[in-house]
Structure formats: C-alpha cells, structure tokens
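A single protein chain has been omitted; all remaining protein chains appear in their positions.
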Amino acid sequence: MRKTLRIRRRVVRSALYLMLGAFAVVFLFPFYWLTVSAFKSQGEIFQIPPQWVPQSLRWDNFIAIYRETHLVRAFFNSAVIAVGHVTLALFLCSLAGYAFAKYPRAPGAGKLFAFVLGTMMIPGAVTLIPTFVILTRLGLTNSYWAMIVPGAASAFGIFWMRQYIAAHVPGDLLLAARIDGCGEFGIYWRVVLPIARPALAALGIMLLIGSWNNLMWAFIVLRTKDMQTLPLVIYLLQGETRTPFGMLMAGGLLATLPLVIGFLLFQRQFITGITAGAVKA
Amino acid sequence: MSRTTNGTVWRDIRRHGHFYLFISPFFLLFAALGLYPLIFSFYLSFVKWDGLTEQTWMGLGNFAAMLDDEILWTSLWNTLVIGLLYVPLMMVLAFVFALALNLSWLRGRSFFRAAFFLPCVTPMVVIAIVFGLLYSSENGLLNYLIVRIGRWLPFPWLRPIPWLNSEAWSKVSVALLVGWRWTGYNMVLMLAGLQGISREYYEAAEVDGAGALQRIRHLTLPLMRPTFLFCGILSLLGTVYMFDEVFVLTRGGPGTSSSNFGLYLFETSFNDFRFGYASCVAYVVAFFVFLITLAVSRFNRTNLE
Partner (left out) sequence: MQDTHPLVDAGASDPNFLRGDITVWSWNIAAKSLAKLVPEFNRRYPHVRVNVEMTGADMQTRFLLSLSAGVGGPDISQLQMAETPKYIATGRMTDLTPVAAKYERMFPASLWRNCVHNGKVYAIPWDMGPCAVYYKSEMFHRYGVDPNRIETWDDYIAAGRVILRKSGGRTKMLPLSNRFLAPMYEILLQQNGGRIFDEQGRIALDSPQGNQVLGVLKRLLESGICSNVAVWSHEFLAGLKSDTIATYPIAVWFGGTIKDTVQEFPGQQTAWRVFPLPALEGGGLRTSNLGGSTLVIPDSCRQKQAAWAFIEYALCTVEGQIAQYKSFDLFPAFLPALEDPYFDQPDPFFGGQKVGRLFAADVARIPPLNRTSDWMEATRYLEQALTTWATSGMNTTGFLANLERKLHRRVGRPIATAAVTDAGGP
C-alpha cells in the first residue's frame, strides 16, 4: 500500500517538474532567440530550417550598431532619464509621504490625501494630451525634463511611501530625534529615509523599469536623434523596406541586458517593486 | 515627556508648517502635471482642436460623434476579444504556477519564479520584435514547427498560420504576446495571496478528510477571490490601455483588426491630432471602465459574505 503511494507521489512530482520545466522553456525561449539572433546575419536569422544554435558567433551586428546608430548616446539618455526620474519621484513621494504619515493632525491633511488617492482612479491615458501641450508651450519637448518630470508626482508613490512610513517608523524615534535637536528635514533625511529603504527600493525599481522601457512617451516628446532613448532607437530601426534585423536583435539584447542582470541580482526587490501596489490591496 | 500632547501653540504651528513645506514640492508638480491635465482634458472634450490652430467649441458634438465612430467600436471590440483570448488562460496558468510554487517540497523555486517573471521586466519593444520574427509567415519559427509537426502527426489540416496577416489571427498573436508577458506577474500576485491564507484552514480541512483537489475547490478558490478580482481588474485595465505590444507587433493591423483602445487613443491623439475628440473618448471610456470595476468589486464583496 505504502509503496504504491510513494510511487504515485513520485510520478505526480515528476510530472509537475516536467510541466513547470516545459513552461519555463517556453517562457524563456524568446530571450534565447533574442540572444542567439543577435549573433546571426540577416540571412541566418531568416533561415529555414532555423539555426537553433548559431553556426558561428558573429559580432558584426554589435559593431554595426555601434558604428551606424547612436545607440551609445541612447544608452546614456536612457540612463540619465531613468536616474533623474527615479530620484525626483522618490524624493517627492517620500518627503510628502512622510509628511502625511507623521503629521496627521495638520489641517486638511486627511482631505488632501484622500483627494490624491482619488485621482488614482483616473487612468493616465487621459492626461497624455494636456501634458504634451504643456510641455510644448513651455518649450520643453525634446528634452530630458520632458521625460523626467511627468509622472514623478505619482499618486501611487505617495500612497506607497506613506503607508510604509506610517507602519515602520515609530513615533518615539521621531520624538527622540527632535529632542536631540534634529531639524525637521534632518529627521526626514537621517531617520526616516534609512528605515524606508526597502520601500524606496521597491518603488524605485518599479519606476526605473517603467522609465527605461517607456516607448510611447519617448516617441511623442523626443524629436531629435541625440535625445532618443533606447526603446525609441530600437523601434525606429525598423525601416520601411528593409529592416536590419541583426542589428535590431543586437540592440535589443543590449537594451534588455541591464534589466535582466539587475533582475537576477535583485530578484526579490524587483518582484516586490513591480507587484508593490497589488500585494497590499 | 510628551511634547506631542502638551506642546505649545508655537510648536504646533511650526510642526504644521513643516507639513505644508514637505508636501509642497509634490503638490506643485502634482497640480501642474497631474491635476491640471485632468481638468484641461475634461475641457478639451468639448472642443475640436488640432493642437496647432485655433479651438472650435463643439459642445456635446464629440460625445455624439463617438456613436458614429466605427473605428472606435472596432477597437473596443478588439480589446474585448483579445482580452477573452488571453485572460482566462493566463489566470489559470498563473494560478497553477502559483500553487506549484507554493508547494513546500518544491525545489528550484527561485529559478521558476525568475523564469516566469522575467518577461515582465524587459522592454516590450524588443520582445514584440522578437515575437514578430517568430510569427513570420514564411520564415517564422512557429510556422516551421507547425509544418514539421503536421508531417509527423496525422493532422492534415495543420497548415502555416498567417499570424500577422490575418484579421483573426492578428488578435491571437497579440493575445499570446500579452499573455506570455503577464502570466508571471499574476503568478506572483496569486502566490502572495496564497501565502496569505492561514495554514489553519488547510489543516482543519485535512482533518475533515478533504483531498487536495477538494481543498483547492472549496477552500483556496473562495479565499483567493479578492486576489483573483484584483488580477482581473489589472488585466482589464492592462488590456484596454496597453500600447507597446500592439504598436510594435502589428500596429493595429492588418487594417484595424488588432487595434485595441490604447492604440486607438494614441492614433487619434497623435496621428490624427484630434485632441478634443480624443480627450472626450478617453474620459468616456475611463468612466465606463470605472463602472465595470466598481460593479465587479461590489459583486465580490456581497458574494464573500
């Protein structure tokens, strides 16, 4: 009796691993194909039967993309914009979040916060046009500001920070800091921020990924080659008649790699960050 | 010593002063780029404007025009079809994966979690281009596999599929791409939900003699309902507003057959430069989505009791 149970269990477990493994292969396959295609020539990419493993590792595509496109500049742009956006957003949201968390009796605080939360109901799609118009009127299109500033005052961000700070920063600590003569901003900077680090990391990663991967807004506001970000450059590589797929794959791989590496290193923070809003709700 | 309760008036004011100081950077930006656009957009719903020339007052004209706009209805219909194509399957898959990853004896949990979650992290434009290659009618990997399999197995009707060239299949192609991307995300959400269910319930059920499947059916599923609901709402919003996938993979084509609402809104705004009408449409659809969300939440709450 027990033996059949054990065998049955083993079969079930093996089947499960098999299923998970198969799906994992399917899910990871596009990444594999991306990597492999980056090393193939145009002809090899379209070869039938397909080259599952590239016959030879060609670096031509990478060289071509370095020489013929402004990918390096795009990397730089993406990085500046991502860092700028995340820094600005984290600063604004944590400062305001702390204020809402630890000054609950300030007149109007409750109403203001509820109001901000209310706007979360309205999807961002509604604000695209006006934001574009504002930026155009201010002459800020085609600049880093156009990518950094919109979205930095995130309603979700302030909610997230406030909730974490309220839960993890004890009032006594603040009291002690005040007694020690720490200025209000000093309290924020030296006491609250370190405690809020996990929340900052999670939110920061979420914003980072969003900024790095953003295509639509970049397409709308960035107008000259020297300002384009990575996703935009890759998208525009698609020509009308002949798309240099080899270069495209190489560029795509380079654009994806930082995120993949970051993810593998900081898996837990990534997951917390991206599912941040959801998990708590 | 409790200065907080017996503080002087001066300290109170000062304390409140800092509050306003600290929230002001956020609120300044919020007012300028968060609040004002919402109001301006609402105003634009009543005008006809191309962003370059003068504005024309339309009154309710834009709203009326929505009824005639077949392309809008097509895009909404496409959104529904695409959603139905991938959401149920994705939810089931995510749930199964979550259950599997929740098993105490499972090894390689980190690996599997990473494998399924990685798609969410990467730039959609790159992935969509890769999928485009896989979907290619002549040289794509998928059709190659289909033809190959068709030779082994006795399925004579297995022919290459026009993934991106057919009005029906283009929706499937988009659905597969989106499903692939978000399964891991939903899986993680469900995993968190699963882990939130107290072990006591399971133990009690086991004592009562319930088998594994029964436990899932009568215990897990009901308790997971809030999580499922949440995933559902996110999927709804995602399907309606997604842009990158559709823009890069099919550009809404062939024709307008795979254009979802997100793409429609983008094209109306920045292709046709119909700012007024686009604002109107955006608000109306947002309103209806909100109603649906509300209705579904209400349903969940009453049922849970």
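Every chain is named by a letter (A and B) in the order it is written, and numbering of its residues begins at 1.
Here, a contact is a pair of C-beta atoms (placed from the backbone, for glycine too) under 8 Å apart; a residue touches a chain by one contact, two chains touch by 3 or more.
Given the structure is predicted, the values throughout are model-derived calculations rather than measurements.
Every shown chain touched by the omitted chain in the complete complex is listed here: A, B.
The chain omitted from view is touched by exactly one of B:26, B:180, B:230 or B:270, namely B:270.
Mapped onto chain B, the interface with the missing chain covers residues 48, 50-53, 56-61, 64-65, 68-71, 270-273. For chain A, the residues touching the absent chain in the complete assembly are 132, 136, 139, 141-142, 219-221, 223-224, 235-236, 238-241.
We take it that only the chains that are shown with their structure count from here on.
On the side of chain B, the complex with chain A involves touching residues 1, 3-4, 15-16, 18-20, 22-23, 25-27, 29-30, 32-38, 40-41, 44, 51, 93, 97, 100, 103, 105-106, 110-127, 129-131, 133-134, 136, 138-139, 141, 144, 180, 183-185, 188-189, 192, 230-231, 234, 237, 241, 243-244, 247-248, 262, 265-266, 269-270, 275, 278-279, 282-283, 286, 289-290.
Put simply, chain A touches chain B in their complex at residues 13, 16, 19-20, 23-24, 27-28, 30-31, 33-34, 37, 45-50, 91-93, 95-96, 98-100, 103, 105-107, 109, 112, 116, 119, 121-134, 136, 149-153, 155, 158, 171, 175, 178-179, 184-185, 188, 209, 212-213, 215-216, 220, 230-231, 234-235, 238, 245, 248-249, 252-253, 255-256, 259-260, 263-264, 267, 270-271, 274-275, 278-279, 281.
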